[in-house]
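Below is the structure I would like to discuss, written out as structure tokens.
Apart from one protein chain that is not included, each protein chain of the complex appears where it belongs.
So, chain A:
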Amino acid sequence: MTELSKSGAAVGEPTGTSPAPSSFLEVRDLKVHFPTDDGLVKSVDGLSFKLEKGKTLGIVGESGSGKSVTSLGIMGLHTAGQYGKRKAQISGEIWLDGTELLSADPDEVRKLRGRQMSMIFQDPLSALHPYYTIGQQIVEAYRTHHDVDKKAAKRRAVEMLERVGIPQPDKRVDSYPHEFSGGMRQRAMIAMSLVNNPELLIADEPTTALDVTVQAQILDLIRDLQKEFGSAVVVITHDLGVVAELADDILVMYGGRCVERGPAEKVFYEPRHPYTWGLLGSMPRLDREQQDRLIPVKGSPPSLINVPSGCAFNPRCPYADIPKDDLTRTVRPELTEVGSQHWAACHMSQEQRERIWTEEIAPKL
């Protein structure tokens, strides 16, 4: 028990103030809690990860696992403009290129937003202002961080629209969001996010609101642009197909915490957490018998106010009784290294998990 938590702290969850990391983006023990009338909602409860420039991290999990809260936390959007509401309680460290964002001056963080780090949102129709043209919105994003006149900024906007593949960009720059199709809107949103060449791009469910046929185009676009601009990308999604397309590393979140993290091919082909197995089983497979095409994860996501004690996944985990002494229900498992750069938080022994995966899970997928 002590051994587990010790080794977990050593490799998985660094805590306390420490010098600026060498990584481009490093999140350490991030906690985002929201006080409500019903109690404290622990949306993110101790999350750590690193990301280098030119790399893509996929954060995966179901609704309410804390994915979006994490992304808004990095952007500093939990604290900006929260009028009169009970404020979110945020702790931990977010290091972006040598600057710690949570302790930095809010106005300094504001200046980084849109310039050094920017964000693509899930639904481009509601995320774009309906009363301003696409061009006006891109020009505003550019001029907030660059001291140029409107003409130059508009030229830049047209250039960006052309880059993201919008036909007749010099005409469409004067269109309003409602005059664009869903895919075009998301392209415009991407153009706006990239207009200042940000080094960190956070894409929060970038394809969820789009037609399936458009989804692949948008993912291709994000990948191409990342190569071109060399930025670090965080893709947040519940769709493993999206991360399979884009991500170098995958972080699986459950109940506000990371349950498994590692290189994409490891997480896909040698997953070491029962929840990841469940997610993989939830990907439809058309080459199977109809009743075997989908294997859903039973039960529903945990309450973030009363997170189940021990392992948050234990009420839904078919293997919860394997570890001795009721460990799964009493002690929260920490991340332990299960392979090179690959961590998982589970009380079952490595051998047990390897056996279950190869003998019971993998053949069904």
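By definition in this document, a contact is a pair of C-beta atoms (placed from the backbone, for glycine too) under 8 Å apart; a residue touches a chain by one contact, two chains touch by 3 or more; residues count from 1.
Note that contacts and distances are computed from a predicted model.
What is the protein name, per UniProt, of the chain that does not appear here: "Leucine-binding protein domain-containing protein", "Protein ImuA", "glutamate synthase (NADPH)" or "ABC transporter permease"?
So, among "Leucine-binding protein domain-containing protein", "Protein ImuA", "glutamate synthase (NADPH)" or "ABC transporter permease", the name matching the hidden chain's UniProt entry is "ABC transporter permease".
Hey, which of A:M119, A:M184 or A:V233 is the one touching the hidden chain?
Here the residue in touch with the unshown chain is A:M119.
Since one chain isn't shown, list which residues of chain A touch it in the complete complex.
That gives, for chain A, the contact residues 72, 75, 77, 80-81, 83-85, 110-115, 118-119, 121, 123, 126-131, 133, 140-141, 144-145, 176, 178, 192.
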